[in-house]
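First the structure, in the form of structure tokens, and then the observations on it.
Left out: one protein chain. Kept in place: all the others.
So, subunit A:
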Amino acid sequence: MSGTFLGMPAFPGNAAAAVRDSQLRFNLHKATRTIRGKRAAVVGELPDWGELRAAGKEIKDHTLRNLDRYLLQLEEAVTRAGGRVHWAADAAEANRIVAELVEATGETKVVKVKSMATQEIGLNEALAERGVTAYETDLAELIVQLGDDWPSHILVPAIHRNRSEIREIFREKMAEWGRAAPEDLTDEPRALAEAARLHLRERFLSSKVAISGANFMIAETGTLVVLESEGNGRMCLTLPETLISVVGIEKLLPRWQDLEVFLQLLPRSSTGERMNPYTSTWTGAAEGQEFHLVLLDNGRTDVLADEVGRQALRCIRCSACLNVCPVYERVGGHAYGSVYPGPIGAILTPQLHGMTRATPASHGRGISELDASLPYASSLCGACFEACPVAIDIPEVLVHLRAKAPHPRSERLAMRAAGWIFDRPVRLARTQRFGGRLRRFVPGRLPGPGAAWTDTRDIPDIPAESFRDWWDRTEGSTR
């Protein structure tokens, strides 16, 4: 799938459908509540969490301000260590580079480590068009791939599926992709994990090419870093002869020592563990492997140009903001229609696509109706900002994007009228008196374009008299 799931209606429509799915709501409620508890416990263990968070923010801000310099430093270091660096301005270019690299090896099958960047650019689909099959190896990605489904969470893409649904997917689909699921497969998580282990083992042993992303890249040393849990990442990074890593240009850190901050922030925010089971770091061509690094822009430099919005590039994809979001918890990830769901997705997706309306002349750039609705997929409660390990002020960016998003004519007219009224106390007082007199005629639901607003809200009762009028009438100021 590409950056946005095509053909998706706007967020309010998706959300309305999602909240009626009680199985989905049950799965999400259980999962997000579990992870919130785990995160709170391990974050509470570190007395200097606030300082770590501030350090994470500053290191990222410094890197973004000097991104050109650090990318060049990284390129030099990776090249010196025997790797090759490729630059991709957009999704199509990145996909073409990867496809050509795979074709050069003569292979038609590749294994993949879970990677948001390759999902964003729709790499699997692009490779399939050129006759290359990409096999996802992360358990949740496998569930999504076998189920011909969409990811709904950054960290746990199959969070919307419960164990019995997963068992059905394994039983029905595993045989089509390789080794079939055992006949007597139960829905115990342990049994399901075992089935995935057996299903993928052959694949790991026979694959010559692997594709990964990276959590961090170190400019000074040219080192790439991948954090994972299952060992599928280590399999892909270690066994194949050729490794291709597709990484967003914002994933950079200046110094090796900066990892000390992020190796504390990320696991605790993400899986709620003191440390994730496996972290691999490698520099250039490790242990005789052929290594290619594809640096991906795909809209990131547009985000960087926005003074308020650029803080979204600090994101380390931990998904803590999803897990604490009251909107996400109820509607799930699919409603956002993007590989980046939840609060971070609501500010990242529309910015990556560019905040202007897509037209036939904009060559695929520009936002869809769904994108334009994402900045409104929030109650602005601020829980995401508090949970964010790099202090991205998501509510601030949401409000900023709401102002930039295209608005319908009726809304612009209404806002202009409201602005005119609020501009002078006299106008406001007259409007209030006029409204008070007409209060009996106000309908429960607004007609026309206003109906979208009253579909989910009650119109507040209009009082017979404004406070100011009451104050004057009862001589409040002289008492």
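Keep this in mind: a contact is a pair of C-beta atoms (placed from the backbone, for glycine too) under 8 Å apart; a residue touches a chain by one contact, two chains touch by 3 or more; residues count from 1.
Just so it is clear, contacts and distances are computed from a predicted model.
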item	value
Hidden chain of the complex, named as in its UniProt record, picked from "Cytochrome oxidase subunit III", "Chemotaxis protein CheW", "LUD domain-containing protein" or "Gas vesicle protein"	"LUD domain-containing protein"
Residue among A:Asp21, A:Glu58, A:Asp393 or A:Glu411 that touches the chain left out of view	A:Glu58
Identified contact with the non-displayed chain, of A:Leu185, A:Val261 or A:Cys384	A:Val261
Option touching the unshown chain, where A:Ala180, A:Leu239 or A:Ala452 are the choices	A:Leu239
Given A:Asp138, A:Glu329 or A:Asp371, the one touching the chain that is not displayed	A:Asp138
Options A:Leu24, A:Leu295 or A:Cys384, residue touching the unrepresented chain	A:Leu295
Residues of subunit A in contact with the chain not shown	27, 30-31, 34-35, 51-52, 55, 58-59, 61-62, 64-68, 71-72, 81, 87-89, 93, 137-140, 143, 156, 158-159, 162-163, 166, 189-190, 192-194, 196-197, 200-201, 204-205, 218, 221, 223, 229-232, 234-235, 237-239, 249, 254-257, 259-261, 263-264, 271, 273-283, 286-287, 295, 297, 301-302, 304-305, 307, 310
